[in-house]
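Below is a structure I'd like to ask you about.
Only a single protein chain was left out; the remaining protein chains are all shown in position.
Moving on, here comes chain A:
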Amino acid sequence: MQKEYTVTVYTEDRIGITNRITIIFTRRGINITSLTTAETEIPGVYKFVITVMSTREKLDKVVGQIERLIEIHRAFVHEEDEVVYQELALYKISTKALHTAGDVEKLIRENNARILTITADYFVIEKTGHQQELTDFIKKLEPYGLIEYTKSGRVAIVKWSRRFHEHLKELDKSVASY
């Protein structure tokens, strides 16, 4: 059955590694709905968090083919309940609307959002959460005149990953070869 999965991939820091990973999804006609990557706590090891709509069966094979790549440490596919995750959104709103519309302070407080910056023309609100919460917040801000909205990909922590991180720390001791 098609549903949303989170794929995590631990890689070496190499030019083209994103391409090597995404090409494997492309081959099987799987659309990547979001992708984030950043260095982990181990210098030189990167973590990719990829969300896709697909089937478990397909993704198990995709992950196997990703792991086959030389510069990949491990790759995993996670069900929704196996990860704790967040996404981040920024909302740009007209400053004029702030003064004319209702109680924006209450709105920010109730939605666990915060104001990042205020200028004479606009102000920017930041909110983290799951996709649905972030898009729901758009509707709430609409009366205030939403100018622009942008959202990050997913960052995810795996619930059972303690042992793998011990393995990653072991890696720290072995030098990355050229």
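The rule is short, and it goes like this: a residue touches a chain if its C-beta (ideal position, glycine included) is under 8 Å from a C-beta of that chain, and two chains touch if they have at least 3 such contacts; residues count from 1.
Going forward, contacts and distances are computed from a predicted model.
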Query raised in the report: What is the protein name, per UniProt, of the chain that does not appear here: "Urea ABC transporter membrane protein", "ABC-2 type transport system permease protein", "Acetolactate synthase" or "Cytochrome bc1 complex cytochrome b subunit"?
Result: "Acetolactate synthase"
**Report entry** Of A:Ile32, A:Ile108, A:Val155 or A:Leu171, the one touching the omitted chain in the full complex
**Finding:** A:Leu171
Query raised in the report: Looking at A:Asp60, A:Asp121 or A:Asp136, which residue reaches the missing chain?
Result: A:Asp60
Requested in this report: Kindly state which of the options A:Val7, A:Leu35 or A:Ile72 is in contact with the chain not pictured.
Outcome: A:Ile72
Query raised in the report: So that we can see where the missing chain sits, which residues of chain A does it touch?
Result: 11-12, 15-16, 19-20, 23, 27, 60-61, 64-65, 67-68, 70-73, 171, 174-178
